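Following: one structure in structure tokens, then a few remarks.
Part of the complex only, each chain left as placed.
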Amino acid sequence: MLEIVDHGGGVRELRLARPPVNALDPVLVADLRAAVERAESAGVRALVLSGGPRVFSGGLDVPALLALDRPAMEAFLADLLELLRALATSPVPVIAAVTGHSPAGGAVLAIQCDYRVMAEGDFRIGLNEVAVGLPLPRVIHSALVRLVGPGTAARLAVSGALVGGAEALRIGLVDELTAPEQVVGRALQIARDLLALPPRALSATRQMVRADLAAAFDREQQVTWRAFVDDWFAPETQEAMRALVARLQQKR
Amino acid sequence: MLEIVDHGGGVRELRLARPPVNALDPVLVADLRAAVERAESAGVRALVLSGGPRVFSGGLDVPALLALDRPAMEAFLADLLELLRALATSPVPVIAAVTGHSPAGGAVLAIQCDYRVMAEGDFRIGLNEVAVGLPLPRVIHSALVRLVGPGTAARLAVSGALVGGAEALRIGLVDELTAPEQVVGRALQIARDLLALPPRALSATRQMVRADLAAAFDREQQVTWRAFVDDWFAPETQEAMRALVARLQQKR
């Protein structure tokens, strides 16, 4: 589900590998959380979070999650938020290699990272939670505002828009575009470039410039979790999710 | 002065129709405020705020307003700020169809809305209050910062710049450009697209992402009103306004 590749020099790639679309289920989230949380103590100095060709991550595995009862879903969402916090507060830099489509949960992972390289081509990224009946969770909104500003964040969140790479670059949702086959290589290079900097200056500066993101988790993680659970089991959301699953099944 | 057009599906257009330039006088402001405040209880689910060909709104009707004594001007400015608050806190989405020029008060209306579609072509938008001797009112500055960030807001506010559509799009002052004859149609389509989303998720997300704008009115509406009244009757402002009116009369 999660391939761990050490590229030397302290750079470790965490590659989402759960076909067909790297959907986030309880096992993948737990694995990824553990891999991020344990990186520094394992001697890792920078992480690259990558996906597969054409899809970075399709977001939450809705069909699997709809089968969970409330206690199981509560545990999953707590784990998911801990994963996001681990990315947001990682003591080592995390570069997102957005190798392809990155809707909803895919974008949610990417926006916690230090840097986002996205594949050129017909790929889309965005926070389309509203489109599947889920209000955008608060702490995710805060991370989005930090990257694109409150006005653009409002527009994206309300419309549930999925935008192409050029638009994502223009509004600051990603930092760089490159050819699909070069996304991981470029992310590795960015990680290596950071590690060539004086480490104390890098670490102190990272801590300062990411303090707003860490503070958002301190302030909002619990309230986000409670609302997320309630929203998930709201009738409108359940209905929209089941309609989504039906559409996915018809597609096959 | 204000044409109300119901387009079906709960989408209502509020069309400024006070020739020649949709200047904001006490009657138009009162009518528009009432139309926005009463929309939801009238069953409206989304609003489109539009202007006329070539001009969205030329801003305050300075010649008419200069004739008002202080109590009348105090009442007008209170009403204007209530109109802006009604737009900023509207329970239903409001799409601005910026059909043409949108200086000063025209831009002030547009930046409270959820989304701005502007006409392509030689049209300009901006907060040029300083150019007519009026310090930019505080709560309007807050709404501007929300869209374009504090650095760009400072530059626009201080210089009183009116910018073209391409620049407005680049800095986030508007969200989209389209051909003049398609602006209203596109705004209606955006409204319909929003109404196709799950309504509870849409409403909860709108409330969250627009809470900063609502908070700005809670915090700053009263202090803005007091300063606005004092500024309006300051000698420098009165002189600049009278010079503006003289220029407008020479133009005819």
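Just so it is clear, A and B label the chains in written order, and each chain counts residues from 1 on its own.
FYI, contacts are C-beta pairs under 8 Å (C-beta built on N, C-alpha and C of every residue); 3 or more make two chains touch, one makes a residue touch a chain.
Keep in mind it's a predicted model, so treat the numbers as computed, not measured.
> Since all chains share one sequence and 2 are shown, how many copies form the whole assembly?
3
Throughout what follows, only the chains that are shown with their structure count from here on.
> Roughly how far is chain A from chain B, going centre to centre by Cα mean, in whole Å?
The mean C-alpha positions of chain A and chain B differ by 36 Å.
> Sort out for me which residues of chain B touch chain A in the complex.
Its residues touching chain A are 93, 114-115, 146-149, 172, 175, 190, 193-194, 197-202, 204-206, 208-210, 212.
> Residue numbers of chain A touching chain B in their complex, please.
Those residues of chain A that touch chain B are 129-136, 138, 141, 149-155, 157-160, 231, 234, 236-237, 240.
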